[in-house]
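Note that one protein chain of the assembly has been removed; the remaining protein chains are unaltered in position.
To keep things simple, chains are lettered A and B as they appear, and every chain counts its residues starting from 1.
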Amino acid sequence: MSALSYEAYAVWVPIVWVAALVVIGVIVLAWRNRGQKSYKKGTAQTDIFLSGIKVPPEEQRHVKAENVYWGFFEALKGFYSVLMRPHTGVVNDYILWFVALVAVAILILVLGA
Amino acid sequence: MEHIPLNFPFLAAMLLVGISLYIIVFKRNLIKLVMGVAILSSAINLFLVSLGYRAGGVAPIYTDAPEGSMVLPVPQALTLTNIVIGVAVLALMLTLVIHIYRNTGDIDSHKSRILKG
Partner (left out) sequence: MDYLVTHSPALIVALPLLAAFAIPLISRLGPRVRAVLCLAVLGLVAALVAILAVDVHAVGIRLYTFGATAPEMALPGGYMVPVRIMFEVDGMSIFMGIVITTVAVASLIYSLQFLNGQTGQARFYSLMMLLYVGMMGLAFTGDMFNMFVFLEIASIAGTGLAAYRTNMADAVEGGFKYIVISAVSALMVLLAIGILYAQYNVLSIAALAHYMQYTTLDMMALGLLAGAFVMKLAGVPLHMWAPDTYTVAPAGTTPMILAASYTSMYALYRITFTLYGGHIDTAAIGWIVIIVGVLSMFVGVMMAVHQTDIKRMMAYHAISQGGYMLLGVGVGLAVIADPVALANYGRDAMNGGIFHIINHVFYKAMLFMTAEAIFFRVGTRDTNKMGGLARNMKWTAIFYAIGALAISGIPPFNGFASKLLIYQTVLSFNPVLSVIAMFVSLVTLASFAKVFYSAFTGPEMPGYKEVREVPKSMLIGMGILAACIILFGIFPGLIVDTIVAPATEALINQAPYINAVMGAAP
């Protein structure tokens, strides 16, 4: 029916991909199970080293969502302040956008014809 | 397919649409906003009824109908449906305004707003 059938993509045959993923997964798991011989549980070898600072307890080590991608948001601060300005959350503004867009659409359609 | 004659009912309907959109966009009181939607609904009802009107027409009931033209029945059916739907929408909106007032203690669209961004 469609001109580009999925079989036309040489790189994309879903079944082959799934089979490949399964094979790779099995190999990785097998490799992982061979393990690291020199690892000893419960010794200083497994402690976290944080430049000599005392390591906080486990619950406080989790990076919160607001801190993830901190640099990305810091770099794009100006962009986000512009982007946030129309997102006022006031229902009147939603209708104002609607009225404006319909007016523009009608102008484009009528003047364009 | 004749053109619609430009006359007062249509102008009135469009004026009402304009007034109601002004109310919805610029009035911050949610009750007034709901009133704006009510006026918009009425404006469209007026528009539909005036579409079906024919000068000197009688009600489109065939039993014992007098001679002469009849007004169009379909726009009246549309209007009736819109009135019913309008009542349901208005009742629902007012209910929600009451709940907004109960939850936030305000019916100003800026001050009662929680969700943004």
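Methods note: contacts are C-beta pairs under 8 Å (C-beta built on N, C-alpha and C of every residue); 3 or more make two chains touch, one makes a residue touch a chain.
Bear in mind the structure is a predicted one, so any value in this text is a computation, not a measurement.
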Query = Among the chains in view, which touch the chain not shown?
reply = A, B
Among B:Ile19, B:Met35, B:Val71 or B:Met93, the residue in touch with the chain that has been omitted = B:Met93
Request  = Decide which residue listed in A:Gly35, A:Gly52 or A:Pro86 touches the omitted chain of the complex.
outcome  = A:Pro86
Task = Over the whole complex, note the residues of chain A touching the chain we left out.
result = 1-7, 9, 12, 14-15, 17-18, 21, 58-59, 61-66, 68-69, 72-73, 79-80, 83, 86-89, 91, 93-95, 97-98, 101-102, 105-106, 108-110, 112-113
Ask   = Where does chain B touch the missing chain, residue by residue?
value = 1, 3-4, 17, 24, 30, 33, 37, 40-41, 44, 47-48, 51, 72, 74-75, 78, 81-82, 85, 88-89, 92-93, 96-97, 99-100, 103-104, 112-115, 117
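In this text, only the chains that are shown with their structure count from here on.
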Query = Any idea which chain B residues touch chain A in the complex?
reply = 21, 24-28, 33, 109-110, 113-117
Query = For chain A, which residues count as touching chain B in their complex?
reply = 84, 87-92, 95-96, 99
